[in-house]
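The structure follows.
Only one protein chain is missing from this complex, and each of the others stays in its spot.
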């Protein structure tokens, strides 16, 4: 007997392994049907450990499943997702769909044409803390939103090799906060970004490790995002939404629920990375994806959502490079909001 | 393909359903092989919802599994556990094994004779917060323990019908804190209990809903437990261990990691019952049980541990009824500590 | 120009210096008129530092003031207070009035006869945190009180020399929590005390450094106090009052309002002694005393309150020595409640 949706997993790097564990043992509505990786040794090892089949070809993976989770390196997301869609497989795709906007758009269209469920991996929309707060916000309990503030900070910078293919700071890091901003507050009409390299290694490659991004929402509210790749004290993700009636502050600064007291000092631990902070969110996003497929409902994070967050991240990138604010025009369509960008005239 | 240990589940009341969900969808090393309940309608409904087989007979359940989880009403725990042991099935048994000490002891012996893994359901030993703190305590980071304090408080009292078969306040509620006391600090040599009925309904049936139990440990430290069936504000479980070098305080007073601010007031939610507080612990205890079976290791909570906690709870009951302290003599044996009780002479 | 009530201060040890600073610079309704100490060198030094007169005789102090604060060593409190009362001076007296109950009672009567304001130094009744919570409790916002818990813990044990004249653990330490119990919840009808010496130095002199005291209130609620002279991590004073409608928890575990984050760890400081924890309470209690004198109102802590807390502490001492609960009969009188003690029959 197997549970729910048969999901094939492509890509067994860090995110792939998180999804593998969740699909194998923590999802009520899905199971891990097969794993695939460009490196068959990796695939075989994970398969053995989790007691699931593996395959050396992506086609083999598609044959073995009703839905596929794409967690390969970024460059192959779009192609694999399109192939899956064309084969009629539902797709859960890690973010970003592509660093090439045209390829991302092609993927979104392919998924739409195929009529499959296509969900992108913005996990924070599935974290119980954010979900609970946002439910109250969407229900109007905050009144009119007047200010938004969010932080995403990594404890230590990634390996330089990773940075090359990451799409840059805003596309790699800020994009999560931009998605949360849209989810909680609404569409953005202006982005202004500032960056700095606290670590000279970033300056050396023309990149940054710290950023402040100021948002102006269509509803008039201001927002601010701060991001760091080198917060040093730990991994932090916190968000505040201020409204005319109340303010919600989401934060979970403890990993384990105990305090340790030594002479004159009380301390508690901090999460060190996203795996320690978000075990529930990662399990919930694949469970949510399976429920959409099984129930025929729309995913919480669509391809257009991913595209919108990408467009906002690119606008931040342009703003940082030019030192100007970037205006955006979110345009409602039948399937979701599409952003058009125009730079603020000098 | 199925995961790990085939566990049959007997009893589909509140605790049974928690175990069913965890075995069905949240355990890496076990799966739910079959369910059984005295009421076949209940069994069939749960089986359908979770897509697992069910059976109308306990023998049928034993046939379908390598291990059994006993979560029926308390009165049948011992008989079902003994039957399973004699059939060579490993047993996870909800607490208490029995309200009749002789029957509990018989069960422990039957399990030992059969050479099976026998684990009792003290879930707090599997909660990540308690586990993380206790690892540091057992590693000696606190120095010598000088004081122990723990609270277990239910939000609202149970249905009176439940109380009749519960074994009384100390066996039903305090027993959890007594187990934690032994786990974290060590053996207890004196118990003094005080009780009160804040709700007249308890007084009317000669029972209490609030208690303070003072412990004296073999190592010389004092300890204190406070319990309530009617804390009203929520479900709370918190523990403090004070040592000569440090003090550990375990507490998790938020259910969701966000704060809500309204004029002049910041608030956060509180868990309302053990299900809301302990989802991770309940999943971890059945996973831990499966690992013991698969790896051939000893369970974290043995039958003798359950017996010891029961003996301490009965000592508390005697102390409360007589108004005297009760002395105990924990005796090490080859398989664990066994308590002998003697009342303090008047 | 001088502010408000002219207060003479007798005794310039640790508590005396706290009162001196507050009277000299932090009271709106009183000023430090003169200081006296058994050691004239000490008196002269403090006087010079604070720019106030000093005197080498207690009579000289009485001549220089309208009210006196007695903060000498415990043995002389009663005599000095009586002398002041007989001279018509209002008296703020550090606790305890006396370790000899008869002498304490004589003092209370002398104060009553003289018609002066007589206030005893239970500072927690003046701390803004406790006051704010207790106002809501007395207003009935908790509903019926069902449980009370309080801790008073010193970071490090006092000098052994101090212990000799301290009146013992319960009179010296627990008495503060007993006063708070009466203030917040009401009269106590049974006391059961348990003690331990975590530090062998205490055992060597037949004393304890850790205690648990269980209270039964006249209204039926249970209460529990835990005390330590050697908490090691810091000074802590926290109180919880549980009611049928709500629960209040008073705690102020930070000294400075900032958090310090290092890799994987967030920490904040803890107060190290009562001076660090209670600067506001000590200032407020002498200000409150001055207001009573100036406004002709009754003090918040009367001599009978001090006597009641002392009687409860002595009952705890008896209980600890005999291993029995001690029953008490609080008797209302025109001026306040008086306790009569009778041991629980064996």
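Chains here go by letter, A, B and C, matching the order in which they are written, and residues are numbered from 1 within each.
One rule holds in what follows: contacts are C-beta pairs under 8 Å (C-beta built on N, C-alpha and C of every residue); 3 or more make two chains touch, one makes a residue touch a chain.
All values derive from a computational prediction rather than experimental measurement.
Only one of A:231, A:266 or A:292 touches the absent chain when the whole complex is considered: A:231.
Across A:74, A:106, A:146 or A:166, the single residue that touches the chain missing here is A:146.
Within the set C:174, C:247 or C:302, the residue that contacts the chain not displayed is C:247. Chain B meets the missing chain through residues 155, 232-234, 253-254, 261-270, 272. With the whole complex as reference, residues 1-4, 21, 24-28, 51-53, 128-130, 132-133, 136, 245-252, 256-262 of chain C touch the missing chain.
Panel shows chain A; residues 144, 146-147, 149, 192, 194-198, 210-212, 214, 216, 220-222, 224, 226, 228, 230-233, 242-247, 323, 325, 344, 346 of it touch the chain omitted from the view.
The rule we apply is simple: only the chains that are shown with their structure count from here on.
If you average the CA atoms of chain B and of chain C, the two centres end up 41 Å from each other.
Chain contacts: chain C has residues 232-233 touching two or more partner chains.
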